[in-house]
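Here the complex is missing a single protein chain, while all its other protein chains stay put.
In order of appearance the chains are A, B and C, and numbering begins at 1 in each one.
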Amino acid sequence: MSFVLSEDQQMLRDTAEAFARDEFAVSRLRGLRDAGANGVDAEAREKLAELGFFGVLIPEAHGGVDMGMVSMGQIMEMQGRTIAATPVLQTAVLGASLINMAGSEVQKSDWLPKIASGEITVALALDEGTHHAPLNVATEAEKNGQGYTLNGAKRFVTDGQHADLFIVVARTFGEAGQSHGLSLFLVPRETDGLSVQILNTVDSHGAAHLSLDDVSVGEAHVLGAADTAWETLERALDMGRIALAAEMLGTAQAAFEMTLDYLQTRKQFGQLIGSFQALQHRAAKMFTDLEMTRSCIAGALSAVDENRNDIAELASLAKARACETLHLVSNETVQMHGGIGMTDDHDSGLYLKRARVQEALLGGATYHRDRYAKLNGF
Amino acid sequence: MSFVLSEDQQMLRDTAEAFARDEFAVSRLRGLRDAGANGVDAEAREKLAELGFFGVLIPEAHGGVDMGMVSMGQIMEMQGRTIAATPVLQTAVLGASLINMAGSEVQKSDWLPKIASGEITVALALDEGTHHAPLNVATEAEKNGQGYTLNGAKRFVTDGQHADLFIVVARTFGEAGQSHGLSLFLVPRETDGLSVQILNTVDSHGAAHLSLDDVSVGEAHVLGAADTAWETLERALDMGRIALAAEMLGTAQAAFEMTLDYLQTRKQFGQLIGSFQALQHRAAKMFTDLEMTRSCIAGALSAVDENRNDIAELASLAKARACETLHLVSNETVQMHGGIGMTDDHDSGLYLKRARVQEALLGGATYHRDRYAKLNGF
Amino acid sequence: MAFDAPSELESFRTEVRDWLEANCPEAMRTPLKDDEVVWGGSRETFKNPDSKVWLERMGEKGWTAPEWPTEYGGGGLNRAQAKILQQEMKRIKARPPLFSFGLWMFGPALLEFGNEEQKKRFIPDIVKGKTRWCQGYSEPGAGSDLAGLQTKCEDKGDHWLINGQKVWTSYADQADWIFCLVRTDSSVKHEGISFLVFDMATPGVEARPIKLISGSSPFCETFFSDVKVPKDQLVGKLNGGWTIAKRLLQFERSSISAGGFGGTGGSGILTPQEYAKQHVGVDETGRVADGDLRARMTDHMMFAKAFGMTVQRSTEQAKAGQEVGHTASILKYAAAKMNQDKCELIVEALGTEGLGWSGDGFADDAKKATRGWLRSKGNSIEGGTSEVNLNVIAKRVLGLREHQ
Partner (left out) sequence: MAFDAPSELESFRTEVRDWLEANCPEAMRTPLKDDEVVWGGSRETFKNPDSKVWLERMGEKGWTAPEWPTEYGGGGLNRAQAKILQQEMKRIKARPPLFSFGLWMFGPALLEFGNEEQKKRFIPDIVKGKTRWCQGYSEPGAGSDLAGLQTKCEDKGDHWLINGQKVWTSYADQADWIFCLVRTDSSVKHEGISFLVFDMATPGVEARPIKLISGSSPFCETFFSDVKVPKDQLVGKLNGGWTIAKRLLQFERSSISAGGFGGTGGSGILTPQEYAKQHVGVDETGRVADGDLRARMTDHMMFAKAFGMTVQRSTEQAKAGQEVGHTASILKYAAAKMNQDKCELIVEALGTEGLGWSGDGFADDAKKATRGWLRSKGNSIEGGTSEVNLNVIAKRVLGLREHQ
């Protein structure tokens, strides 16, 4: 594991930081929300593409810049700071890495350049229940003459409200709970039988429920070998969890800094509230959590680039710690701001709302604590 | 549920409080420890008998004063304040109520007067593993001509180092884990085949491991009907848990008061440490816990006297809350005393050591949280 | 109780039972819907017409304020009779006819501190629900430090002149009158505060609703510019307002502690463990499959049970004439924690179903729960922050001192 950024990585981090600060402030999300855009932001997407952010995990041969997970982590952390609504996690992390890892040469050259250029957005459609459970896939893919017929439903697919291409996890064999028998299908939005119910979510980032009724796709739409998608899927999920944890670190860090500023300006009883020791100790504990969680995320990011054998364990560590830290910080942010933090005009609420969505996506703290314990044999 | 003491109960409480304060100070336990008495205190036992404490749950017909659980709770709370080593829990609560509930007229008149007078001490020998699990009894009682032959082992039997009479839970039917098939046997200390290994415990109260090798007892030694002891046993255990919780409340309350005194006298940085807000808030939270736990225990005690149908639930509530509160308070007591709290000369350590034993006996916080949830159907 | 022989009480019970039978409309014996709560006042629309009838009849008898003196329109009942009325209403599941800060807060204070003329003038319309009152306490610069309030009140001889701003004024945009703390002496802190009441229709008064993170707007910012208030609308002594304020905060905290919190989200929301069973599932032993979540839910249930028993204990002990201030001091802090933990557990148990805001795709109870969870974050801020509660426990109850 490396905990020091290379020059390139540092440069990318600085770019992402400046971009988030100057063009991607929290006010942008607020504006999208008030305009009822439901998290869809075409202009931002263009800029992200110009900066090359969509291509960070894509080989140069397919139009990407191939800079790896540590670099992607810097982008995620910075977009997390301003709780920006972007398709980066679904499109540039999950979508790009799944196609890159499992796709045929044809599929790669068909889709990866379009992702890198920001021409299309992708969404992984996996969960069918209200809690992350990647093996509990009941959606069926039945072999027919020219390919497969898909039937089933997917819940709370983030970016589902605008994604051009869905990567649908379906079962070609076995039953819910089993890892063998899972397959990946590339399903364009306009495919017959695919209906999308758009959701207004608490974080104003939007999402969608999908239902697949006799959706028929050709052999060419099968991503990787049928029945055996699990290993690739789990690796991609772990990359997504680590990237999301990096985003959550940025969210927690920014909320913490906003709170720290308030502690240093707001007065009660003739004193700065930040001079009250009870608040000082709570702030110091948050800082301790943030620093330790930062280490877990930095380590997990570089573990992916080094292709270490403990990526699953480090991914669960990073996501669980990020959930715990952000949960604490988002609550303390509202509490330490007092009444003003309860008003819609203040950003505290936006951070709190986004936090719970980030916590739930790709598995919450209890999911990853359980997984971490299992990986450690108890 | 009644939360107000009757005059008699209040008088008993005052007596117990004065006794604990004047003749049963923590220094007494320290003295016993340094003398290697291993929790055996004949003199104290006489005084407890004179005060009638052993007979609180025993009918007057059998030499008791029959004042009920609320009264017993006051005695337990007060002996908890000075973490006194007494046979009250095992002898006067578990022993007396088991014999009173399950015993034949002969058994009652044989044993109850001896208990009430303090002539003998009793110890329930139940657990065989290192964690409380009343159904996991493997000790076997095989029928023979004149009675039963017992084989098995019991772990960490409190008061086992001096008890004159053991109430041994053994299996006359079925296997470990089942409630049907449990029976109670009265086994005097000197019975052949019963060997007692005396234990030096961290709290200096002492205990013993028992092993039973072909211990043969007559029919007259079976307490209640064979095979069907579970219901009586569980009720007695719940009474014991509630009484122990009351003792723990006293322990936590006394440790808290000792800490509060220190906060109001110790100075650092030219200030009373009790004037530092971080410590003030931690003290206020402990106080909140103590008050709420006090309510649970008062309610559970009176529920037994009212023979309510939710005694099991209230017993688990009382014990679990007592464990959590005492765990917190015992740790904070050492921490807030700083260096002095780490020295053997100071009482903090004695409270901490006693606390963990009280927490483990008759089921810790996790055991009772689990039981509470099961009783509430999830 | 000393005044009533059991027999008299029993005949009173029959009386009450018959009257309720005859006067409580059927519709008022069904569970209260969130949007049919009656707050009274000139803006009340009575979404359910029967609720108007019900309020009028109860107000007429003074049973909206059972224990208040009849001379001011109250019910004039004693504690025992009031308890019977309560029991009988509960028996037929009668809805409370009126929700009112006048009944809960201002009325009791006015009965204690107001002059005869003021009681005669204001109490009857509170009882009948004709006037809706709001509370003008907090200011942008005076939250936890309430006594730091700056709203200026000048004596102009024939009237008071008010200038300043209040915040967190509950339903100020719906209220007819306001009871308000103002500064009449800026050279001292607590001793420079007075307690004033005036009509919200007075020129110069403006109330702007504040939108909360939960999307609802139960509070307002309220602005006063050159508001003229008649001299006889000062309650209590000039510069004697802080005494009344403290008393009112007690009423507020005890009503909050009794569970009257914003943030449960309203009717139809299930318990955390119910949602956990639905959304997380149970194992073969019937336990919620997630042992981690299950343990925290149990901890919360136990906390809630312990809280309920503590309220019961302090009530019983108070009745028995014992000092319960110490025990009562923890209730507001504990109630906030209890409600917030419950809301967090519900949202966690709901999973993605608990992350909806509006529209289709989410169950209505789930969306309510999500809003309720957001609203609950205010529980540890409104009516005294948890930090202030802990300070009070540490200093007043435990006797810990300030830095010297």
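One rule holds for everything that comes next: a contact is a pair of C-beta atoms (placed from the backbone, for glycine too) under 8 Å apart; a residue touches a chain by one contact, two chains touch by 3 or more.
Given the structure is predicted, the values throughout are model-derived calculations rather than measurements.
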| item | value |
| --- | --- |
| Of A:44, A:298, A:315 or A:352, the one touching the omitted chain in the full complex | A:298 |
| Options B:6, B:104 or B:200, residue touching the unrepresented chain | B:200 |
| Missing-chain contacts mapped onto chain A | 1-4, 260, 263-264, 271-272, 274-277, 279-281, 283-285, 287-288, 291-296, 298-299, 317, 320-321, 366, 369-370, 372-374, 376-378 |
| For chain B, residues in touch with the removed chain | 127, 129-132, 155-156, 197-204, 207, 209, 267-270, 276, 278-279, 331, 334-335, 338-339, 341-345, 348-349, 352-353, 356-357, 360, 364, 366, 369-370 |
| Hidden partner interface residues of chain C, rising order | 287, 290-292, 294-295, 403 |
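Rule of thumb we're sticking to: only the chains that are shown with their structure count from here on.
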| item | value |
| --- | --- |
| Chain centre separation in whole Å, for chain C relative to chain B (CA means) | 43 |
| Separation of mean Cα positions, chain B and chain A [Å, integer] | 52 |
| Chain B residues counted as touching two or more neighbouring chains | 276-277, 280-281 |
| Where chain C touches two or more other chains at once, by residue number | 387, 390 |
